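Note that one protein chain of the assembly has been removed; the remaining protein chains are unaltered in position.
After this line comes subunit A, so read on.
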Amino acid sequence: MRSVITVVSVTLVIAGAAAALFWLVRGRRGFGTPVERAAFAALHEASLAAPLLRDGLGPDSARKAARHLRALLAAPALAVVGDGELLAWDGVGRHHTAQAVAHTGDAIDAGRPWLVPADTIDCGDLECPVRAAVVVPLVVDGLVVGALTVYARQMSAGLVRAAGEVAHWVIAQLELAELDRSRTRMMEAELRALRAQISPHFVYNSLTAIASFVRTDPAQARELLLEFAELTRYSLRKHGEFSTLAEELRSVDRYLRLERARFGARLRVDLLIAPEVLPVAVPFLCLQPIVENAVRHGLGPKAAPGLITIRAEDAGAECRISVEDDGVGMDPEQVRLQLAGEAEGDSLGLGNVDERLRAVFGDEYGLVVETAPGAGTKISVRVPKYRNGVRAS
């Protein structure tokens, strides 16, 4: 009996593993009519090439994409040329690679598809499958960034048409890549905007608080000034979109020490940090605006002493960070406006953090704000511990 159960359970495990493997490499054959299958195959090749081209036109992306583009066209050879140099040659006839750039000259000058004269290709070998070529320039935003050359034994109207269509599709992908880049640039600009935005109130208040110590407690004043200098240095650093949670918390700690100099015993802070998550990469300056919000809107207007609790927990594949205050709370509608970036006044911080988190990790990783007037505020952030391309610098 026991051995039967053993065999059954082991079989189940093997079946599970097999199913998982099948899911990984599931077959793509065996359905539809031949026409449908051809369409599927074409769409599949296109879908494989798309993400490569979305990185822009470079030797690496061109080399990988050329394979799929050639498969789409069923041509013996295909070349991708960019800005005066050959980026990729896929297929046969590699002895022609030296002339590949020269072939594209006329087409690029003309800015439209161009048939390469047979005599400029001929290598004397009658068996060579590379005897004719059509060149389509790749024009992105009115600028020629390169050309796509399709080689064949004989040029047919169908192949010329197909080459044109594929080139248009490539251009569309490159335009999307350009769009991606400008979106990144925009985010970087926004980050710079946030960085420049160490709030003037804070600078003023900190300096006043420090000034008040200069006579009574010079040592304390000196310490605070150094903290202030370090904080500014971190906030104004030029490079890097990401930082580690440890760095962020350190900067938050400096910020809080300066605030404590001002609020004195009115401000208490609790830190509960799981050491496992300290090296996690987070967007640069994503915590300080949240903590600043807690201090300014949560505790500032309140007479009684306030408590801010900052937690960072290890939760499986992600790290959970929350900032909680027992201050006066916020109007949920106001918070919604802030997160949507439509709020009046000087509290752009939360909306910006929310947007950057969503842009980096996806929409499900936005800020979560729990608040009501008089009930304090809790703002939570989830950050995946690892995400490809996200690295602290």
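Details
Note that in this section a residue touches a chain if its C-beta (ideal position, glycine included) is under 8 Å from a C-beta of that chain, and two chains touch if they have at least 3 such contacts; residues count from 1.
The criterion applied here is as follows: contacts and distances are computed from a predicted model.
Only one chain is not pictured, and the protein name UniProt records for it, out of "Urea transport system ATP-binding protein", "Sodium:solute symporter family protein", "Electron transfer flavoprotein small subunit" or "ABC transporter permease subunit", is "Sodium:solute symporter family protein". For the chain left out of this panel, the touching residue among A:Ala74, A:Leu271 or A:Ala340 is A:Leu271.
Screening A:Arg37, A:Arg237, A:Arg262 or A:Lys302 for touch with the missing chain picks out A:Arg237. The residue from A:Ala49, A:Val166 or A:Ala281 that touches the chain not shown here is A:Ala281.
Of the candidate positions A:Glu241, A:Glu313 or A:Glu370, contact with the hidden chain is made by A:Glu313. On the side of subunit A, touch with the chain left out of the figure occurs at residues 2-3, 5-10, 13-14, 16-17, 20-21, 24-25, 60, 218-219, 222-223, 226, 229-230, 233, 237, 239-240, 246-247, 249-250, 252-253, 260, 268-281, 313-318, 364, 382, 384-386, 388, 391-393.
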